[in-house]
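Excluded from the complex is one protein chain; the other protein chains are retained at their positions.
Take a look at subunit A:
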Amino acid sequence: MISVTSLTKRYGAHTAVNDVSFECAPGTVTGFLGPNGAGKSTTMRMITGLTPPTAGESTVAGKPYRQLPNPGREVGVLLDASAQHPGRTGREVLTLSARTQGVDSARVDELLSLVQLAGPAAGRRVRGYSLGMRQRLGIAHAFIGDPRVLILDEPANGLDPEGIFWMRGLLRDFADRGGTVLLSSHLLREVEAVADRLVVIGGGRIVANGTKEELLAAGGVRVRALDPGTLQKALERAGLAVTAGADGALSVQAEAEQVGQVAASISAVLLELRPVDTGGLEELFLTLTAGEAKETAR
C-alpha cells in the first residue's frame, strides 16, 4: 500500500512536483507515466524519504517511509540501477543489503539465480556490467528483503525484449500474490502491458489517474455513416458528445452499443463503428503530456 497526498517539491522558483496525490493498492501494478523531467523520479525519491518534500506527505505500508524500522523488508526500492559502486561485485552488493536487513545470506544466491546473474557474473565487479545487468542486479536488490511493496524507477531501461517480458511476469506475479507495485516508465508499451492502474504526470502535475480501462476508453468511438449530418443530429439528440472529423467521421464519447442503438433507431447506414484508434496508451500519453512537456522544456 502506497499513499501519496499533495506531495509538492519546489526548487527555488521551479516546481518539480506540484500537488501530486494517488494511491497504490495491494494486488495492483500502478504505472507511473510521464516524459523525462515530468517529476516521476522526484516523486519516488520523496516517497522513499530521500528527498524532503516542500509540502504534502506520503506513506508506505501505513507509515511515512522514514519511520519504517527496517524499510528493506517492507519496500523494495530501485531508483537508479547505475547508482552502485563500480568496484563492488554483484554478489557483494546483494550481500551488504541482505546483512543490513538481517536477511539470510542464502537469499543472495537465490536472487542471483532469479535474475540470471548467478555464476561468474556474480563475482564480477559492477564496473563490467551492462546496463541490463545492472537493472537485473537492481531488481534482485529490490526483492532481497521479501517486501510487499515495490517502488521501481524505470526498471525496464536497458533490458532486452526478453528481459522486459520476464520482468513483466515477475511484477504481475508479485501483484497477483497481493503485492503493491509502483512502476515508473516513459516506455508506454511496457507499462500498458503490465499495469492495472495508471498515473500520468506531466510538468509535475497529475494529468490522468485511473484504471487502464477507464483511461483507454476515454477515447470514445469513431463512426462513419452514409449520411453523417443526420446521424450527428440524432446522436446529439440522444445527449452524446459528438465531434465531426474532417473525413466525415464522427467521434463520439460513448460506448459502441449506444451509438449503434441511435443509428438503428434512425435506420442510418453505418460504414464504420469502432473504438477510436488511439494507438493505445501512447496517444493518450502524448496528448495528456504534450503541453506540459513543452512547458517544462522552456
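We take it that contacts are C-beta pairs under 8 Å (C-beta built on N, C-alpha and C of every residue); 3 or more make two chains touch, one makes a residue touch a chain; residues count from 1.
Assume contacts and distances are computed from a predicted model.
Of the candidates "Aspartyl/glutamyl-tRNA(Asn/Gln) amidotransferase subunit C", "Monocarboxylate uptake permease MctP", "Phospholipase D-like protein" or "ABC-2 family transporter protein", the chain left out of this view carries the UniProt protein name "ABC-2 family transporter protein". Touch with the chain omitted from the figure is made, among A:57, A:146 or A:213, by A:146.
Only one of A:21, A:59 or A:101 touches the absent chain when the whole complex is considered: A:101.
Here the missing chain is touched by one residue of A:72, A:90, A:155 or A:228, and it is A:72. Only one of A:5, A:21 or A:51 touches the chain withheld from this view, namely A:51.
Residues 26, 41, 45, 48-52, 65-66, 68-74, 77, 79-80, 82-88, 92, 96-97, 99-102, 107, 110-111, 114, 116, 125, 141, 143, 146, 148, 162-163, 166, 168-170, 172-174, 177-179 are the ones on subunit A that touch the missing chain.
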